[in-house]
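Everything on this sheet refers to the single structure shown next.
A protein chain is absent from this complex, but the other protein chains hold their places.
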Amino acid sequence: MPTSQSERPESPESPESPESSEALGPVGRAGGEVYDLAVVGAGPAGLAAAVTAAELGLRCALVDAGPRPGGQYYRHPAPGLGAARPERLHHGWAAFARLSGRLKAHTGARRLDYLTDHHIWTMERGEIWQLHATLGSEWTGAAGRAVVRARSVLLATGAYERQLPFPGWTLPGVVTAGGAQAMLKSGLVLPGRRIVVAGSGPLLLAAASSLVSAGAEVPAVVEATDYLHYARSLATLAANPAKLVEGARHGVTLLRHGVRLRRGSAVVEAHGTDRVTAVTVARLDRDWRPVPGTARRIACDALAVGHGLVPQIELATELGARIRRTPDGTVALAVDDGLRTSLPGLWAAGETCGVGGADLAVAEGESAARVIAGRPVPAALRAFRQRRRAFAELMAAAHRPGPGWPQWLRADTEVCRCEEVPAARIREAVTELGAADARTVKLLTRAGMGWCQGRMCGPAVACLSGGGPARADSRPLARPVPLAQLADLEPS
Amino acid sequence: MLTRSPHDVVVVGAGVVGAACAYYATLAGLSAAVVDRGPVAGGTTGAGEGNLLVSDKEPGPELDLALLSTRLWRELAESGDGFGEAIEYEPKGGLVVASGQPGADALRAFAAAQRAAGVAAEEIAGDRLRELEPHLAPGLAGGFHYPQDAQVQPALAAARLLRAARLAGAEVRLGETVTAVRTGRDGSVLGLTTDRGRIDAPAVVNAAGTWGGALAELAGVALPVLPRRGFVLVTEPLPRIVRHKVYAADYVADVASGSAGLQTSAVVEGTPAGPVLIGASRERVGFDRTLSVEVLRRLAGQAAALFPVLAGVTVQRAYRGFRPYLPDHLPAIGADPRRPGLYHACGHEGAGIGLAPATGLLISRQLVGKQPELDLTPFRADRFAAAPDGGPGQGSGSGQGRGTASGPDSGSGRGPEAGSGVGQGERRD
Partner (left out) sequence: MRRTPAELVGAQPAAAYTIEFDGRELPALPGRSIAAVLWAQDILAWRTTRVGGRPRGAFCGIGVCFDCLATVNGRPNQRTCLLPARPGDVVTTQEGHGRADLAV
């Protein structure tokens, strides 16, 4: 495979120096280069945008928090693990191999600067945008920061997984479905041997398929929705390769391993003291209320759970970019046909515009780069985007959490994992203290004030506070930043 | 249109000041309603640090108010039912430090005047500062310890006061927007019109904070309340590394300044929940909510200079708020002689949490026709119209007919977005 070799120049191959200057590329500090375009995020959308922009003659910086390209979708093992067949853990690996080949060619020819390990924490608007980054994944002092300057910015920061709490979800061994995938794809490890997969959304099938392929036993895939019209059964999935090749492939894999798909059900409790040893699965009614008398216990040593994806857009919303509400109840950036946000100079592509999968993200990244370069977007690309976007909205509507899920909470169920805020405190804030939205609940209970800044509990808190339509979360700092790096900023 | 049962008084604003007004009004036996277009603590209250300070106030009407309020907060905290714990009341004291001798001398003179007005202040020699605050930078010239300074968690304080008022009979109406102040033929207040109906009451208390100018305008009077933006940095959760509220001597000058330009001075304090809060910045930029990287830089640098240990911690988040200030930095408290039945309780700038109980108590005294504990003349809302005092950005009356963010500030010409008139609907974090 070409990729493991192609990544050597920018990967932390040597364990002693993962953040060497070579690995970071030419770091733009004050007085550094002003790029035509800074692309934030090296997943499918960002990669496609960056290589397209470079091919169209733009000076481009591809800025990413990770050490290797691919984002979450194309996450793959570090070179040191010597994976000969990384494609076994991926759908559409060939597309990624082509993109990363183009990336390698452009970085090699200095047409594109690929800046790894850059965690952007805020952007400043202007004729010239300034993107402030903290460098690396470990603690760095004052020097561990950078500023990337560019005339235009494309936000391709992807998404993270939506979680709905349930009793026992903080037990070790309970992990997100995407997290199980990520740890498997990058580290070739599993959280257990017998892993229940639960929640809602197409990612569950992908995760379950990866897990069984990698040797785990998956006693059940528990999907909350009962109206998966695109996946009425695994057999239907397997028989419908035309539009749903990816889902079909997962369906085949799961059938072969005898994995049972339980639709219209949810894990309503995880059991164990210091790690999960079993889960309780119950049928749900249309509104996702557990149906009494349907609970059954499934022994397991891990649970992978998630309820779809949440676009990661605070870098743009903090600047006032317009949002739209998606059919699954999340908030995405509003973009026009040319993928422009409401802020001049800022474009968005991929999951930031609403979750739609890797091939849509690639199409949007390429389209945005063409628009930024002042080139026309081919009609076929436009049409493909529209088709995929429409399909994504359909799927999103199907997986919107039902209003009855809070019924599986108990008073002492921790809703905010960071600040350990139980459901009862949130309900007290609403019923006794005058909170009616997530922000006020946060002020009164600390739910959402911890390290993750409400990314894990936010959707649940918003629902429990009855705060009406989804709003963009307020996160003036998109990432925690060492105080010394703030003090070291250039005076303005 | 719905007509609801008449109240003795309706309070506009469910921040800490409105909550205190409702609380003391019900305590005085009045039937009160509180209306707010948002949730409890949705404006400046939810964006503050919860300071109950006497240390930063020079002798005068505001200090008198602060001393009364400090006593009231303590009484509330000790009133039972775990109220003090519920609002995270901490009588931890303040520590003001000076880096050089001139600063220390100025502090001494300032403290001497405060002592004469009833403030407890103890001088701490430079070499003793680290006995009080072990993580303070070495080499500071000296400081003063103010044992009366305290802190509460402001949103909880507002919510708990409002709850107490509700349990005592007040009606709380959140998510309801005031659209008009109704007046009778003689000009006196009859009540409010809202987007949900009508609230009849012979008295309306304007506790709308930064939006107090807009409410005054609905009542047909001018009150030049303007926003003064501030940011707070919040660190990762830490053990207690800062015992007092600690700030640099220049903070006092910043608070009193009328400048539109950016001012920052480190104000550092711990919280029961763990994170350390780092303020304080002041700038007049209208209701611009954009994160200011320059403010972060200055606050971080100043905080680390005061507490070098902070250079080794992570800033987890930041938040911003808009202090409601009036040109002479005094709040508007009490009956408005221009509009019978209209009472103001706004414009407390950065001191609203601390001054809330005194404000509520004094207004309740006026409402029942008793003599307030303090002379409210310095806080009269018509003081600007009658005698502009010529401070920077002063321009009395120009707020009339404009949004709250317009008016006097635009005259100073400093903040690029001053006067952009975006006050309405911009209060949420």
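A few remarks follow.
Going in written order, the chains are labelled A and B, and every chain counts its residues from 1.
One rule holds for everything that comes next: a residue touches a chain if its C-beta (ideal position, glycine included) is under 8 Å from a C-beta of that chain, and two chains touch if they have at least 3 such contacts.
Please read all numbers here as calculations on a predicted model, not as lab measurements.
The omitted chain makes contact with just one of the residues A:Ala84, A:Ala109 or A:Ala380: A:Ala84. Check A:Arg275, A:Arg325, A:Arg400 or A:Arg471 against the missing chain and you find that the one touching it is A:Arg275. Which of A:Thr52, A:Gln72 or A:Ser474 touches the hidden chain is settled by the complete complex: it is A:Gln72. Note that of A:Thr52, A:Thr107, A:Ser152 or A:Ser186, the residue touching the chain absent from this view is A:Ser186.
Not every partner is drawn; the one left out touches chain A at residues 12, 15-16, 18, 65, 67, 72, 77-86, 88-89, 137-139, 160-161, 170, 172-176, 178-184, 186-191, 213-217, 274-275, 417-420, 450-452, 455-456. Although one chain is not shown, part of chain B still touches it, namely residues 133-135, 236-243, 274, 309, 313-314.
What we mean here is this: only the chains that are shown with their structure count from here on.
Centre to centre, using the average C-alpha position, chain A and chain B are separated by 40 Å. Within the complex, the chain A residues that touch chain B are 122, 124-125, 130, 132, 142, 318-320, 419, 429, 432-437, 439-440, 443-444, 446, 449-451, 453, 474-477, 480-484, 486-492. Residues 14, 39-42, 46, 155-156, 159-160, 162-163, 172, 174-175, 233, 235-237, 273, 289-291, 293-294, 296-297, 299-301, 303-304, 310-320, 428-429 of chain B are the ones that touch chain A when the two sit in their complex.
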